[in-house]
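All protein chains of the complex are present and in place, except for one that has been dropped.
Every chain is named by a letter (A and B) in the order it is written, and numbering of its residues begins at 1.
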Amino acid sequence: MKRSDDRSFRIGTGAFAALVLLIVAGIAFELTRQSTLSITKFGLKFWTTKVWDPVSGDFGALPFIWGTLYSAILALLIATPIALGIAIFISELSPRVLRQPLAYLTELLAAIPSIVYGLWGIFVLVPIVRKIEIAMGAKPALGVGMMAAALILAVMVIPFTSSVAREILKNVPATQREAAYALGATRWEAIKVAIGFGRTGIIGAVMLGFGRALGETMAVTMVIGNSPQISASLFKPQYTMAAVIANEFTEAADELYLHALIEIGLLLFIITVGVNLLSRLLIWSTKRRAITTVVMPMVSAEEVPA
Amino acid sequence: MASLRIYIPCIRTSDAVRTLRGMKLKSLLILVSIALAACQPSETKTSSSAPANNGPITINGAGATFPNPIYSKWFDEYQKSHPDIRINYQSIGSGGGIKQLSAQTVFFGASDGPMTDAQLQSAPGAILHFPTVLGGVVPVYNVTGVTQALRFNGAVLADIYLGKITKWNDAAIAALNPGVKLPADDIAVVHRSDGSGTTYIWCDFLSKVSQDYKQKIGVSTSVNWPAGVGAKGNEGVSGLVRQTPGAIGYVELIYALQNKMPYGSVQNKAGQFVTASLDSVTAAAAGAEMPDDFRVSITNADGANAYPIASFTWLLLYQHPKDVARGKAMVDFLKWALTDGQKFAPSLGYAPLPQPVIAKEMQALGKIQ
Partner (left out) sequence: MTANLRRRKVYSGLFEALCALAVIVALIPLAMILFYVVKEGFGALNVDFFTHMPKPVGESGGGMANAIAGTFILICIAAAFAVPVGCLCGIHLSEYPGTKFSSIVRFSADVLNGVPSIVVGIFAYGILVLPVKRFSAIAGGVALGLLMIPIVVRTTEELLRLVPGGLREGALALGATRGRAVFSVIVPAALPGILTGILVALARVAGETAPLLFTAFNNRFWSTSLTQPIASLTVQVFTYAISPYDDWHRQAWAGAFLLVMMILALSILARLAVRRLERMNRS
């Protein structure tokens, strides 16, 4: 009797676990199934064409890939030093009493919904960017465009990167820093040693931020200008994969148009999932290294792979 | 996702567990009961197959932003006199209206670009077009130092949107506006980012007057814009133009009026510079030959006072809807809209339909069953 109770428990909970698996498989399957028209018609050319013309049925995803990658990379460039600075400050430099409040405030940045960022972006950030553009001589000074999008993304990404980086730094074994101090290092040099030890994890933290920036929809679509052009200029309006789906999905009247949009969704899915998994792998490998490098008195549940 | 730093220290099995169990189970129960209570579907309110006399029925529709001001007024007014009928209209753009109607996720659609033959063919049933009001698309702008109405013609507008004219003080614009001090600012072109009937009307007119425009951009609800910034809906375009110095955009007249934005007059086929108004839009419809399926274009119309960028806007309904109750409700609504509803049009900047068109539509409404 006990054995069958155990078995039904295992199968019962297992069914729900399988459901999660099915959901993910289902997403991948649905995305592929609903983009077959576009895949068969355009093939690999889809990723290299820059024309997006619903009238003639000519679709190419290059402008969106460009916009997504460009905005995410710019956001990273701005956010990473700041996020790392915060992580270092909170975990190493700040007085103990400030630690919790500062950590809480940083996490607050992550809690603000994307639509509120977008709202603030339209009414506060864009006019400021417009003034900057006028000062820098951009014509026309729209305000909306790549610069505004990169700035907003950077602010949204900071809390993710910084909280993971903080975790990493916390997990660096004390002996590393102690050894550095014993050799006469200054505080910053000891911190550098800690960072060096956890560098894979920190790269993982940065990638986590990258993955977040790639998938962000609402805040970006409200400030980026929604124009499928490829341009290195920060002042020009551009378009990202998530934004074009949000704007054009409910109205893609013919099948090919819809399938083309879903194919973009498929690519977004693959890229973000890949980046996220890579980041988790990097973070896990650092934590593992921290645990196995030094004998720790209390080893709690080990972080599981991926 | 932010990593969660939850940490649970060792728990003593004794009272801690007991109290915790009690406390947390209680709060779980509270949460669940709140959830159940809130999610109680109010069966008396809305039910998809409830006949009209058994409680309110909700009819979902989607489509053009062009007529959204008057549609939302109509649905509100109609609900006051018919509290059982709630018509939930979402303005997601004409392209959206056509798509959702064809996918049958909404009961009716609305569009200012009539459905193409191809779109009608691929729909799961016959769809009828019913003109509801007349409106005009105006060029709105935000030019520093210019508060009066500028004059445009089709060629200039086409070149601006093709990206060929880039500055406000361009010779072509100056030629049409002698005596106006135009700054040397860059033109910030604003267009629609969503599938739009307003875009259709705009492109329809410009393609008629500019061969270049016709070739490079064409006529549709969603086109490949060579220049400019995209905004969502008539609302988005007017919002963006309002905030961006040097911007130009195209919106339905009421959006310019409600937001007190300056808009230009456009030269019509007869050579006159006409400002969009009730009279000029009505004049544009006067000469139109209304076909049986009501799909007609009245841009660039003949007539000395005709506004060149005018258009009908249509409500789209299936000829044989599966839901008979809703079908009847919509037919009744349309009959009201074509008679009593028309009086709301002028105050919102739309022109009421010409009588012969209304008569023809009343007849056509009989086809729906």
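Going forward, a residue touches a chain if its C-beta (ideal position, glycine included) is under 8 Å from a C-beta of that chain, and two chains touch if they have at least 3 such contacts.
All values derive from a computational prediction rather than experimental measurement.
Here the missing chain is touched by one residue of A:82, A:134 or A:230, and it is A:82. Although one chain is not drawn, the whole complex shows that of B:86, B:164, B:269 or B:360 it is B:86 that touches it.
Against the chain not displayed here, chain A makes contact via residues 2, 5-6, 8-10, 12-14, 16-21, 23-27, 30-31, 34, 81-86, 88-90, 93, 102, 105-109, 111-120, 122-124, 155, 158, 162, 186-189, 191, 211, 214-218, 222, 242, 245-246, 249-250, 262, 265, 268-269, 272-273, 275-277, 280, 300-301, 304-306.
Along chain B, the points of touch with the absent chain fall at residues 1, 4, 6-13, 16-17, 19-21, 24-25, 27-28, 31, 34-35, 38-42, 45-48, 58, 60, 62, 68-69, 72-73, 75-76, 86, 88-90, 103-106, 231-233, 235-236, 238-239, 242, 254-255, 258-259, 348.
Following the convention adopted for this analysis, only the chains that are shown with their structure count from here on.
We define each chain's centre as the mean of its Cα atoms; on that basis chain A and chain B are separated by 34 Å. For chain A in complex with chain B, the residues that touch the partner chain are 51-56, 58, 107, 110, 126-127, 130, 139-144, 159-160, 163-164, 167, 225-227, 237, 239, 247-248, 250-255, 257-258.
Note for the complex: chain B touches chain A at residues 1-3, 5, 62, 92-100, 102, 118-119, 122, 185-188, 193-195, 217-225, 228-232, 240, 243-247.
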